[in-house]
Structures are given as C-alpha cells and as structure tokens.
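For this depiction, one protein chain was excluded, whereas all remaining protein chains were kept in their positions.
Should a chain be cited, it is by its letter among A and B, assigned in written order, with residues numbered from 1 in that chain.
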Amino acid sequence: MKSPVFDYVRATSPQHVFKLLERHGDDARLLAGGQTLLATLNLRLSSPALLIDIGGLAGLRGISVQGGMLRIGALTTHVEIEESSQVAQHAPLLAMAAPHIAHRAIRNLGTIGGTLAYADPAAEWPACVLALGGTLVLQSSRGERRLAADDFFLGIYSTAMAADELLVAVELPCTAQGERQTFDELARRRGDYAVAGLAACARVDAHGDACRLHDVRLAFLSLGDRPQRARQAEAVLQSGPLTEARILDADAALRAELDPFADLTHSAAAKKQLAATLMRRAIKALSAPPAA
Amino acid sequence: MNTPTDHPTRRVSVIVNGTLFLREIECRKHLVDFLRDDCGMKGSHLGCEHGVCGACTVRLDGRIVRGCLVLAAMADGHSVETVETPAPSPRLRALQDAFIEHNALQCGYCTPGMLMAVLDLVERRPQANREQVREWISGNYCRCTGYHAIVDAVCAVLDQQRAGRFAANAVEARA
Partner (left out) sequence: MNHPTELPTRRDLGAELPAVTEDQRHIGVAIPREGVRRLTQGRGQFVDDIELPRLAHVVFWRSPVAHMRITRIGRSAAAALPGVIAVVTGPEIAAVCKPWVATLAHLAGIKSAPQYPLAMERATWQGEPVVAVVAETRAIAEDALALLEIDWEDLPAVLDTRTALDPDTPLIHPELGDNLCFERKLDTGGVDEAFARADAVVFEETYVFGRHTGVTLEPRCQIADWNPGDERLTVHHSFQAPHMMQDLYCRQFDLQESQVRVLCRDVGGSFGIKVHAYPDDFATVALSILLRRPVKFVADRIESFTSDIHAREHHIKARIAATKSGEIIAFEIDDLTGIGPYSMFPRTSGIEGNQVVNLTGGPYRHKHYRAALKVVFQNKTPTCQYRGVGHPIACAVTEALVDGVAMKLGIDPIAFRLANVIPDDAYPATGASGIKLEVLSHEACLREARQVCDYEALRREQSELRKRGVFRGIGVAALIELTNPSAAFYGVGGARIASQDGATLRLEPSGVLTVMSSVGEQGQGAEAIFAQIAADAVGVAIDHVRVITGDTDATPYGGGTWASRGAGIGGEAVLRAGLVLRANILATAAVILQREAGGMRVMRGAIHDADSGERLLDLAELGRIAYFRSDTLPKTFTPELMVTRHYAQRDYPFIFTNGVQVSHVEVDTDTGFVRLLKHWAVEDCGRVINPMLVDEQMRGAIVQGIGGALFEECLYDTDGTLRNGNMADYLVPMAAEMPDIVVSHVQSPTKSSLLGAKGAGEAGTAGAPGAVMNAINDALSPFGARVSSQPITPEKILRALGKI
C-alpha cells in the first residue's frame, strides 16, 4: 500500500523539534529510524500531516560511559548497540538481545529511542531497560526530565512521555561486580516478535556447590500490555540458596503472578508455560560457572 | 493542515549506483518507488511494503536497509546501491556467478534483495558458517528455492574469499 499524503521536514535542533510539535500537535509524528512508523504509514494505519525527521540531531547519538552509567543516545541504532564494545562490557544484556531484533536491514536504521518511545510490549529494549533499572532522559521546551524505567511503560504503545517531549537518551547502570545478565526469547521464526521473552539479571554469589542469587530482576516481554517484572518469582529466587526446591517454588510463584494475554496462536496457558521455561533456563544461565 | 488535494513535494538529490539523480518527488514516496519510478531502475522489487519480506533490500550509504521503510526524502544527500550497479564489485560478481552455478534462484523476484543481503554478509562476516548464513538471510523471503541452494552459493563464495580470491581487490572487512 502507498502511504497517505504527508509533509516532511528535517529538524535542525531539539528546539526546532519543540517548536514544530507545539505548532502541529497531534498532526505531526517524529521520524527517527522509521522502521515502525513507515510500515504503519504504508499500511495506512495512521495519517499524520507532517513527519519531523530527527535523524540529524547529533546530540542524540553516541554511546558513552560516565560515573558508572552507560549512556546510549536515543538515535543509536540497534546495530550500533549490537557491535559496541562498551555495551558488550557494561550492559551485555543488550548485546545478547540485539540479534533478536527483526533483521539486519531493520537494525541498521531502527533506533533504541524509537523502540522505547513506541513501547511495543513485544519489543526487546523495553524489557532490557526494565531489567537493568535504566533511566529515560526526556527533553522538552520545559527542560529535562528523567524517568525510571519502572515508571515509564504504562501500557500497550503507551508511555509516560508527554506529547511534546523528546526522548534523548537512556542511561543504564554499568554491570556491577558479580552481576550476570542473560536474555532469551522464543519466536516461531528468527526475527519475529517474540511469543515470550525474558531479560534477566542477578548478582551471583557462588561458593563451591552452593549458589545464591541477589538483586534478581526478571523482565518479561510479550506476555502483557507492557514489559513486566515477575516480582514474586524474583523474591523467591533471592530468598535463599538456589536449590531445585527453590526453583520449583519460584516456578509456582511465577505461574501464580502471571496473567498473560493470548495471541493469535498461543493461549494464555501456553504463554505461561513458555515464561516458566524461559525463567528456568535463565536461572541456569545465570548460575552457571562463568565461561573461560 | 493536511487535505488530500495538497501533495507536499521535495527536491531530492540521491546518488544511485554512482549516478546523481535530482528529482522532485512527493514527500510520502518511499525509496523503492523512487528508484523504480523516478530513476528508471526496476531491479528492486516490492513484495509486502511493510518491511517483512526483504524483496526491497538495497544499500544506503553502504548498509543494507528495507527500501520500503526509507523515504526518498530521507535518502536526500545520500548514496544508494542496488544489484543494477554498472560496476559490480568482485564479490558481487562472484555471488551472481555462484547463484547461477548453484541454481540459487528460480523466479528471480527475491534475488536482487537477497544478493544485497548476502553481499553484506560476505563483506562483514567472512567467518560465517552455514547456520550463520541462514540466520543472516532470515529476513529475505524466498518461496521458490527452499533456501538450501542460496546457502550453498553464499558458502561457496565465503570459501573462495577465505582462499584469497578477493585479496587483490581487498576490501577491509568492515567493523
């Protein structure tokens, strides 16, 4: 399908963006990588009057480490994250998740800011940012605002961003000593939206045979209307040494706290089963002896 | 305010396969339609127009992209390559030959996009194994071949590359 008519302008600065948003309001859309927006337009699912291309805003690019925080500019592409040595070192979860995002051609243009702002519950970055306890950095004509990931994702395609705000960066705490991260998702085909996925991290305390997990964070994607933490299961997992009994209890807690949506071919019961399987495998990955 | 009778346009300047094209196009026009309608290059194909099938895969500033998910306006000032390039690189020629040798195409509709995708792999992932090749092309739909022969063709060129075939025209493997 051909998209409906719209106008196009290249923003030259964040201030330019704010002025345009103020003038056009709901008739304008921000165009970053365009990998979601342009598909939506080609399908005639929406008809904005104006696209504001923010791809030229240099201040929104770049990956840097400062003060124990990894700062990723909103316009950083998925491939840049996938291939960044800083990300590999300080937030390996993202490096593990990136190859699951669609396909190479999409990852070359799609941006982390676009994905976070769109808040598709099946997307990988929201769950990763939630698992890592990241902070979203927003800007508007009123200045800068910082929101914790826990407070950012409100529902399907819905975030706490105001209509006139621009997401400029996401900040993630660098991996701490002893912290392990793991990502996995189950999809019918490589690159598809996940049927269920899990971004998990924990601080691992391993002495001989015994293993204990602390600060467990389990963020599931594709189960509901937003990425969700499995707080009951987290609590069980970090409540004592990691025995088979504790894992079974965590499994039961997870099944009790989850209320997944069904999708076109998977029932809620199937999603629960998949989530429980992902959790078990994540625990195994987190508690495995470190690779050489 | 947008009304259907008002069609905003933009003058764009895009280098396509080495030639500069200066055109006035509707802002809503995507890159594939620009190539096909305004540059007379019919080699890039449309299979879905929502970014899933990969038939429209082209190179923008040296990176593969879905042509249907790029506006011609976004490509203004940038450079595009397709398999129609009059000066195919040695790797592209080797892939074209290998596709024929291994019968890695039948109807040919997915082929231009597929070739751009695998050219990218050969340049960036010289150590790719069979499974990694499959993963790399997992965003390019082919209904005719069942993929096996495509993987054979790509692996053959990777082998040639590892044996030094392109050394004389060495391209630094891109980071």
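Definition applied: contacts are C-beta pairs under 8 Å (C-beta built on N, C-alpha and C of every residue); 3 or more make two chains touch, one makes a residue touch a chain.
Every value quoted in this text rests on a predicted model; they were computed, and no experiment measured them.
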Which of B:Leu31, B:Ala72 or B:Ile150 contacts the chain that the document leaves out
B:Ile150
Out of A:Val170, A:Leu186, A:Leu237 or A:Leu254, which residue would touch the omitted chain in the full complex?
A:Leu186
Can you work out which residue in A:Gln66, A:Ser85 or A:Thr265 touches the chain that's missing from view?
A:Thr265
For the chain that got dropped from the picture, name the residues of subunit B it touches.
4-5, 26, 28-29, 36, 41-50, 52-53, 55, 82-84, 88, 95-97, 99-103, 105-112, 115, 130, 134-135, 137-151
Can you list where subunit A touches the absent chain?
1-5, 43-44, 186, 188-193, 195, 264-267, 269-270, 272-274, 277, 280
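Throughout what follows, only the chains that are shown with their structure count from here on.
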Which positions of subunit B touch subunit A when the two form their complex?
1-2, 4, 6-8, 10, 26-28, 30, 33, 49-51, 54, 57, 60, 63-66, 68-71, 73-74, 117, 120, 135-136, 138-139, 175
Which stretch or stretches of subunit A touch subunit B in the complex?
1-8, 27, 31, 34-35, 38-39, 41-43, 47-51, 53, 55, 79, 83, 102-106, 108-109, 189-191
